[in-house]
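The complex appears here minus one protein chain, its other protein chains still in place.
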Amino acid sequence: MNTMLDERVDELLEYVEEKCLWQFFSRAWDRQENIDGVLDQTANLLAGHAPRLATPMERLFYADAKIMVDDLHSRFPWISESGEAEIRQLLDGLKGRLVENVITKSTNRELNQHLY
Amino acid sequence: MSTCEMADVKSAEVTLAPKARAGVINPMYDCQPAGAQFAGIGVKDCIPLVHGGQGCSMFVRLLFAQHFKENFSIASTSLHEDSAVFGGKKRIEEGVMVLAKRYPELRVIPLITTCSTEIIGDDIEGTLRLCDRALKAELPDREIHLVPVHTPSFKGSQVTGYAECVKSLIKTLAKKGEPTGKLNVLTGWVNPGDITLLKHYFAEMDVAATILMDTEDFDSPMLPDKSIKTYGRTTVEDLRDTANAVGTLALARYEGAAAGEFLRDTHQVPHHPVSTPYGIKNTDDMLRKIQEITGKEIPESLVHERGIALDALADLAHMFFANKKVAIYGHPDLVLGLAQFCMEVELEPVLLLIGDDQGSKYKKDPRIAELKRTAHFDIDIVHNADLWELEQRIKDGLKLDLILGHSKGRYIAIDAKIPMVRVGFPTFDRAGLYRKPTIGYRGAMELAESIANAMFTHMEYTREREWILNTW
Partner (left out) sequence: MPMVLLNCDTDIPERQKHVYLKSPDDDPATCLPVANAPTIPGTLSERGCAFCGAKLVIGGVLKDAIQMIHGPIGCAYDTWHTKRYPTDNGHFNMKYVWSTDMKEQHVVFGGDKRLAQAINEAFDQMPDVKRMIVYTTCPTALIGDDVKATVRQVMRDRPDVDIFTVECPGFSGVSQSKGHHVLNIGWINEKVGTLEKEITSEYTMNLIGDFNIQGDTFLLQKYWDRLGIQVISHFTGNGSYDDLRSMHQARLSVVNCARSSGYIANELKKRYGIPRLDIDTWGFGYMTDGIRKICAFFGIEERGEELIAEEWAKWKPQLDWYKERLQGKRMAIWTGGPRLWHWTKAVEDDMGIEVVAMSSKFGHEEDFEKVIARGRDGTYYIDDGNELEFFEIVDLVKLDVIFTGPRVGELMKKMHIPYINGHGYHNGPYMGFEGFVNMARDIYNAVNNPLRFLAAQDIRDPLPLIMPERLREAA
């Protein structure tokens, strides 16, 4: 079970790496904010809930998440068959991997400069 | 009065003055280091090392690439902030060593300074001595000549920078030895097509010449073996032997004559400055001067070439060119030389724009004195000029039939709908001009024909007496 989860997280990660510029914003806090914001919105949409659109940032995360959700549906048929808990688990896994890749283990020397 | 003597038809006014404004809008020239780089790439197995910010070499390489449609190797010491504070000595030392190690054929490195490094005040000569010692220690089998070239950008222009680098190369490398019987030829800033033509003249006259700088291969081929041969052909040995020549023929007053004076004063090489051979008479004078120095006859073949050119010019002059008003801008030797050429073919060079501030030198230029003697119309010579000066005068009502100048003024001609023929440097918006001579009999002929064709095209597009050409 865990292996399949890992494999699916790998597939999702590959998709995000290839497609999503929001993971590579200039600073660690921006990356964290985007990863949390977009993936939370994604989980929300995948679960069939209405998007949260109260603030400009929520609208932004929705814009990125909406495209991602459409892509995930067309690329990974299994996503439509996954339950909300499973999706949450998948996206948490993805979040962990992304944080590791683009924040924790990234050797980008600018990530923690306090000014832009 | 003999028939071939020019008569003073009326006393026309020829004025010489700097532009009135302090700042520049649309410059005519680049700065000194750019000119120095152009001289430096004319040497074989040589990579100029520009001591300054990276833009000082990167853009100049781009400029050369635009004009010649070729790539040239020029290095930078990549001056960064720390060097601005602590001095750039280390950058020079590292740059020289990196170049020497990675380019095994390299024999000459001109170290070209810029505004920043002259202000910082790096001890160039001292640092190069250290570099020289380091090279001898690390690469004992190599002989690499380091040439200091001082070209702060806040003095002179690309014109003086070119002259300074030619002089520095000779100053560092020329060495007294056995006489070579060869003639040094300081060409000034010309095109590969001009170099080809000069070589042809020397071959026809059977004169052995050292071309400084030999840029003929700046027009270089695409070859089956993919080799790249785009580089200067003047060698270290050529430069060394400039001290042992029968004389120096300086074809450009502002672009290299200083090197001839140096050779005269230091190595007793006779110095023969002539007017740059634009037009028939200047070319005549040059060939006679070569004959005078070397004792070689001017051959029949050149009489023939001269005749071909005159024959072509005669078809154009009084029918199409007479009374046509011309503005010329560019290097001083080019502008003044082309003004003389214009007079020969009945064009009227009413506005001459020269882009730097050597005003006191221009006053003594014999070509300006000649224009004063011969012009039957008013001529404004503006020095320290920019291209806005030309644009503004046109907007203020100056009527022109032709503009002669380089590509950076293209929009003036385009907007004012005035025919323009590209001459000088750079001419990136026309194809292949670097291959064509502008000097010599052939240069005069080809330039006149380009002018005529530009006028003809203009007549046709504007329906301005285009029917004249219905039969010609």
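Order of writing sets the labels: A and B. Residues in every chain begin at 1.
Everything below uses one rule, namely that a residue touches a chain if its C-beta (ideal position, glycine included) is under 8 Å from a C-beta of that chain, and two chains touch if they have at least 3 such contacts.
On a predicted model such as this, the values are computed, not experimentally measured, just so you know.
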item	value
Contact partner of the left-out chain, one of B:I228, B:V303 or B:I468	B:I228
Contacting the left-out chain in the complete assembly, out of B:S78, B:T196, B:Q358 or B:T374	B:S78
Interface residues of chain B (partner: the chain not displayed)	21-27, 29-34, 47, 49, 52-56, 58-63, 65-66, 69-71, 73-81, 83-84, 91-92, 94-99, 101-102, 114-116, 119-120, 152-155, 157, 220, 222-228, 230, 357, 388, 392, 407-408, 411, 428
Residues from chain A at the interface with the omitted partner, ascending	17-19, 21-22, 24-27, 30, 53, 56-57, 59-60, 62-64, 66-67, 101-102, 105-110, 116
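Operating definition for what follows: only the chains that are shown with their structure count from here on.
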item	value
Averaged-CA centre spacing for the pair chain B and chain A, given as whole angstrom	61
